[in-house]
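All protein chains of the complex are present and in place, except for one that has been dropped.
Going in written order, the chains are labelled A and B, and every chain counts its residues from 1.
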Amino acid sequence: MKNKVQRRAYKQHLTLYFMMFPGLLYLLINNYIPMTGIIIAFKKLNFAKGILNSPWVGLDHFKFLFSSKDAWIITRNTLFYNLTFILVNMVLGIAIAIIISEVRSKVMKKIYQSAILLPFLMSMVILSYIVYALLSSENGLINNAVLKALHLESIQWYQEPKYWPFILVIANSWKGVGYGCLIYIASLVGIDPSFYEAARLDGATKWQEITKITLPCLVPTIVTILLLSIGRIFYSDFGLFYQVPMNSGVLFSKTNVIDTYVYRALIERGNISMSSAAGVYQSVVGFSIVMFSNWIVRKFDKDRALF
Amino acid sequence: MENSRKSKRYQFVINLIMMIITLFIILPFVLVFISSITDENVLIRNGYSFFPKKLSLYAYQYIIRQGEKIVRAYGVTILVTCAGTILNLAMSSLLAYPLSVKTLPHRRALTFFIFFTMLFNGGLVPTYLMYVNYIHIKNTIWALIVPNLLLSANNVLMIRSYFMTSIPDALFEAAKIDGAGHVKIFSTIVLPLGKPILVTMGLFSGLAYWNDWTNGLYYLSGNQGQKLYGIQNLLNQMITDIQYLASGKVAGNIGAEVAKLPTTSIRMAIAFIAMLPLFIIYPFLQKYFSEGITLGAVKG
Partner (left out) sequence: MKKRFLTSILVTALAVSMAGCGSNSESSNKQEGSSDSEPYTVTMVLQGTQQPDEERIEEKINEVLEKELNARLDIVVLPWASAGQQLQLMLAGDEKIDCFYTSATNATQYMHSGQIVDMSELIDEYGTNLKDIYGEDILKGNSINGFLYGVPNQIERGSIPSIFMRKDIVEKYNIDISAIKNPEDLEAIFETVKAGEPDMTMLYSINEGDTPASRLFGGDTLSDSNRLGVLMDQENDTTITNYFASDWYKQTTSMLYDWYQKGYISKDAGTNTENWRTVCKAGNLFSLFFAYHPGTPVEFKSSTGYDFEIVSFRDYPIKNCQTYNGIVFSIAQNSENPEKTMEVLDYIYGSSEIMNLLNWGEEGVDYVLEDAENGIINYPEGITTDNVGYSLNLGWELPNQFIGYKWSGSDPKLWEKMEDFNSSAKSSKAVGFYFDDTEYESQIAALANIVKQYSGTLDSGSADPEIYLPEFLDALEAAGINDVIAAKQEQFDQWLAESK
């Protein structure tokens, strides 16, 4: 009996499975089959023997991640920056999205929407040139123009770790806010306008409209973005942490993250197994955190969870 | 009366905020442009500046002299971006819609199947082996389109989430009662109403293609491969080569190579022209955004 129902359910949804086929096939080829290569992290790679026949070495390749006191610094930095980035980008993204949607002039609206997109086009390396133009000790605009005009001492930006959490957060927001912002704008467009009309009839203030209608309607989008970004919490943008601080050693205490550590550790040697091990470590941690968060979200609202 | 003055002041304040933000966003681009027309020696001696001591059009003359190479790279980038974005959007929406249908058996498992690809990947070498040894993609145009960029789990899940929350269930119910099948619902309800998110995700995918240089780096090599370089590959190769040669990692005499390298102003000029097309494309996309707005109004 149950079987029959199930079979009918499959039949009904057959079209849907067909629709999904190309996408699923692509993921199989692009992601799942290569994913088996994760075993490289546990093997002493020998291409002459083939990957499958290379000898196992257990967790040896993971050791370098934990074998110095840098392990703590890079983990702390990676987590701290990612959490800050998620938070700052979310707050700024929502705020800007709401402001833009409130602007009445169509021309201005278009200009603002275009502007927040621009930073996508700038690569991190070029951004690092810009940051350098601002901060360099001898020719930097901040030292030469701003601080001089205020009669303040010039600052050796690339020698002072304490400023870098701020610089990196600003640089990241400059480049990354647009992403969330555009999605929020798209979601705002989707909100049923009759809600606002009703609110206005009831004499609600702008602030009430935002907190009582707009934000609650954005919650599903926020949760999705949040869950998606949590999965990558152990990864970081290499360019931001390597190029923007100009690889300055003095700043490592505030700029070294897992990705830059792995890069610096392996640059001379190019050991595939070790870099693969680092990737596995990052993925496993991200996976655990995201499963946990999804479980929590599911407890509250089944529909909002990712799966 | 009171109300409209209040609303004017409100508009003034939010416009002011946005203008400051816009300025903050645009200034770096201005700096890139000005550096591209700054005299090279001034750049090295005095650094970047909004008001350089000496201007020079050398960088743009150089680019014009490189003519064919740059034009071809532009062509490759445009082709790859268009083809890639269309394929990506088609596959993503086809994948996202079924996942948003709450009655679909194994929906949760399938969503997880997609989400999981965001968390784990086999790393560069296995992916490379897959594409080069079995799909034979190396040094073809497909190398720029297929690997990694053709479908992003992130986009699929964003689209799915939008379909689920922003399209009223009542519409689906009504369509079902009218006897519409999934294909019909997808093409007449989901796609039109999903336009805002589809345009947004299409934009992201387009930008990902436009900005990508990693596929070119891994899957194009040698004389044949470098003919397929897109504009970002050219730019990236220049910048990384300069850093590499400067760092003194090369054992031998590289004087002649360093002399051949494009100068800072040329790098900036190429960075600038690589961004230019978006200024042209964006007004067209804007139309869809505002269309989305009116659609939103209609459906209520």
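The working rule: a residue touches a chain if its C-beta (ideal position, glycine included) is under 8 Å from a C-beta of that chain, and two chains touch if they have at least 3 such contacts.
No experiment lies behind these values; they were computed from the predicted model shown.
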Task: Visible chains that the absent chain touches, using the contact criterion stated earlier - done: A, B
Task: Candidate in contact with the missing chain, chosen from B:Y128, B:W142, B:Y162 or B:F272 - done: B:Y128
Task: Among A:K4, A:K162, A:R269 or A:K302, the residue in touch with the chain that has been omitted - done: A:R269
- [ ] Tell me which residue among A:T15, A:T84, A:S101 or A:S137 touches the hidden chain in the full complex.
- [x] A:S137
Open item on the list: Please output the residues of subunit A touching the missing chain, sorted low to high.
Closed with: 28, 32-34, 36-37, 45-53, 60-61, 63-64, 67-70, 132, 136-139, 156, 158-159, 246-250, 252, 256, 261, 264-272, 274
- [ ] Pick out the residues on subunit B that sit against the missing chain.
- [x] 40-41, 44-45, 65, 106, 124-126, 128-130, 132-134, 138, 217-218, 221-223, 226, 237, 240-253, 255-261, 263
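The rule we apply is simple: only the chains that are shown with their structure count from here on.
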- [ ] Find the geometric centre of each of subunit A and subunit B from their Cα atoms only, then give the gap between the two centres in Å, rounded to an integer.
- [x] 15
Open item on the list: Please output the residues of subunit B touching subunit A within their complex, sorted ascending.
Closed with: 10-11, 14-15, 17-18, 21-22, 24-26, 28-29, 31-32, 35, 46-50, 91-92, 94-95, 97-99, 101, 103-105, 108-115, 117-123, 125-127, 129-130, 135, 146-148, 150-151, 153-154, 156-158, 161-162, 164-166, 168, 181-183, 186, 196-197, 199-200, 203-204, 207, 210-211, 232, 235-236, 239, 268, 271, 274-275, 278-279, 282-283, 286, 289-290, 292-293, 296-297, 299-300
Task: Contact set on subunit A toward subunit B in their complex - done: 6, 9-10, 12-13, 15-17, 19-20, 22-24, 26-27, 29-38, 40, 96, 99-100, 102-106, 108, 110-123, 125-127, 129-130, 132-133, 136, 138-141, 174, 179, 182-183, 185-187, 189-194, 206, 220-221, 224-225, 228, 231-232, 272, 275-276, 279, 283, 286-287, 290, 303, 306-307
